[in-house]
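Have a look at this one before I ask anything.
Apart from one protein chain that is not included, each protein chain of the complex appears where it belongs.
Per-chain numbering from 1; labels A and B assigned in written order.
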Amino acid sequence: MDTEKQAIIKQLVDDMGTEGLVVVIGAADPEVAQVTAETVTFGDPSFAGPLAGVSLRLPVYHILEPEVKKVIPQDVYKEQAGFLELVANTEEIGKIFREIRGKARET
Amino acid sequence: MYDPVIKACSHVLIHTPSFVRYGSKPSREIDDSTTPVLPAIETHLRSFEEAVEYPPNQVFIGNLHPDRLNGIEQPWYRHPVEDASRYGAYGEIMPEEEFLGLMKLADDFDLMWIEKESAPMIKKSLQAHPFWNNSDLGKIDAAVEMARIHDKIENQGSLPLYCHGRIVGCMHRHHEKDDALKAQVLMENLMAKASGALALTHLLKKSDIRADEIDLLLNCSEEAVGDRYNRGGGGLAKAIGEMCGCVSATGCDIKAFCVGPIYALVHAAGLVKSGLFNKVVVVGGGSMAKLGMKFKGHLAKGMPILEDVLGGLAFLVTGDDGESPSIRMDSIGKHDIGSGSSQQNIMESLVLKPLDRMGKKITDVDRYAVELQNPEVTVPAGSGNVPLTNYRMIGALAVLRREMNREGIDRFVLEHGMPGFSPTQGHIPAAVPFLGHAIDAIKRGEMNNAMFVARGSLFLGRMTQLSDGLSFLIEKNPGRKAPN
Partner (left out) sequence: MFKGKKIIVFGDRDGVPGPAIAACMKAAGAEVVLTVTECFV
């Protein structure tokens, strides 16, 4: 995630606190999604941006995870995101994101 | 009148390792980082030979078909093409010292000084180029002493120009308080002009059309030529045309982020079809800002910095000639404002709607060219494989249309797509680097048609959340005698 976006998130958290804040990601590539998710959870992995060493531990979800899909009205989901279920590996994405959330709770 | 044709095309690369430091990302990192970044960049730059032998670069200039990349083990930079030539069917890969000379030829305002001791080397290398061996290179002779160059750099905001590790000149600002005319911006603009001119020169040499026959030039480079009152005011089309002797042409610049080349080609086709213009050139020079954009990922993986080349493209659109592939005027797919942000709606607008109009199925199109960024540049930097995702989306449309089942997507990608081979130069990867290969394959009868689909990120300019896209299809010329 580029430094500008990290700065925006950090500012947002400084202003609003982390209470009730949730991050939802839409990258089709599992690795790309993973990097973004880990950055907002554990901090900037390259230790270069404003989130370097900042472990926000925000709950993070991917829009293509089955458990996310379940709570969105199906007509809206189908129109806005459903198509990417055919394109992306949703199982792998789900596994990656469950692991990141699990790790964030443990540590 | 029949549909217009794309009569000729050129694709060029310029190896500019010494300018990587001036790319947007590297220059910010060099300024901001607490650890020394520049030495790390310099030790990860490629030689000219390495850039020439790099398989995706050989695909770009037309010496290898994109499919050949499927058979070359990755990383491709470890598997150089044997006996690779810097010249190819569609253009060339130009070394830095020649390009510095070309930049000076493009300089009409004495923006760039060449240092006295380096001038003979720069002049000699450009003179060895078949296109410039009989040209007046006097501009390069007007070189200056190193002391004056140092003075300009230290006291007047000029930026040093390097080649093979030493200062060979400098680039000046042209107004003390105008950010649109500062040295870095002028350097970026001059490089776009010179690389666009290189592409156009190849185009003119390749086609049997004289420069003075061109009547319109559309520039689709990613730059913002202008001044403080009008950043991005334009004028690069005519600047490039002037440099190439297109004395009978007018021209203007077309801006649409990465979709620029497709918009320019669609405009060109429409203007030719309407009869307003007869021989229209679409030209795009390279983007200095994007050099080294993903360099951090490359350094982290111990790879060479692969974004060390500028790209350049030029296309000639004319009325039907009875042999070149036609741009089907009923094939334009557009991303309407009302298409919103649903990926499915966007892809249907770009791919399905035009196919329905033409009565074609998705699998009736032999090849799709999408955003063709080289994955070896983007994947190590955590940016994914952009062409692959886009091909999978077109495959997914075919699944929804029941043209195939979901298991068929991988095969669809292999047969109707191709691996990305273009440098990440914004507008350069925008589907059109496949045009040369497509035109030749269609002329040889190996393919009937190809669709070109490019996407743009308008939201990066912060004026809309919209993205953009545009597409068109070319197909085998029916070979009729033109009625007019």
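One rule holds for everything that comes next: a contact is a pair of C-beta atoms (placed from the backbone, for glycine too) under 8 Å apart; a residue touches a chain by one contact, two chains touch by 3 or more.
Given the structure is predicted, the values throughout are model-derived calculations rather than measurements.
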* Missing chain: touched chains present in the view -> A, B
* Among B:Ser349, B:Thr378, B:Asn449 or B:Asn477, single out the residue that touches the unshown chain. => B:Thr378
* **Contact partner of the left-out chain, one of B:Gly157, B:Gly235 or B:Gly340** => B:Gly340
* Structure fact -> Hidden partner sits against subunit B at residues 258, 340-343, 371, 373, 378, 383-384, 386, 389-390, 393, 424, 426, 429, 455, 457, 459-460, 465, 467
* In subunit A, positions touching the absent partner -> 1, 5, 8-9, 12, 16, 20-29, 32-33, 36, 40, 58, 63-64, 67-68, 71-73, 76-77, 79-81, 84, 88
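Definition applied: only the chains that are shown with their structure count from here on.
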* Using CA atom averages as chain centres, what separation in Å is found between subunit A and subunit B? -> 33
* To do: Spell out the part of subunit B that touches subunit A in their complex, as residue ranges.
  => 29, 33, 296, 300, 341-345, 347, 379, 382-385, 389, 392-393, 395-396, 399-400, 406, 409
* Over in the complex, which subunit A residues touch subunit B? Could you list them? => 27-29, 31-32, 35, 46, 48, 79-84, 86-87
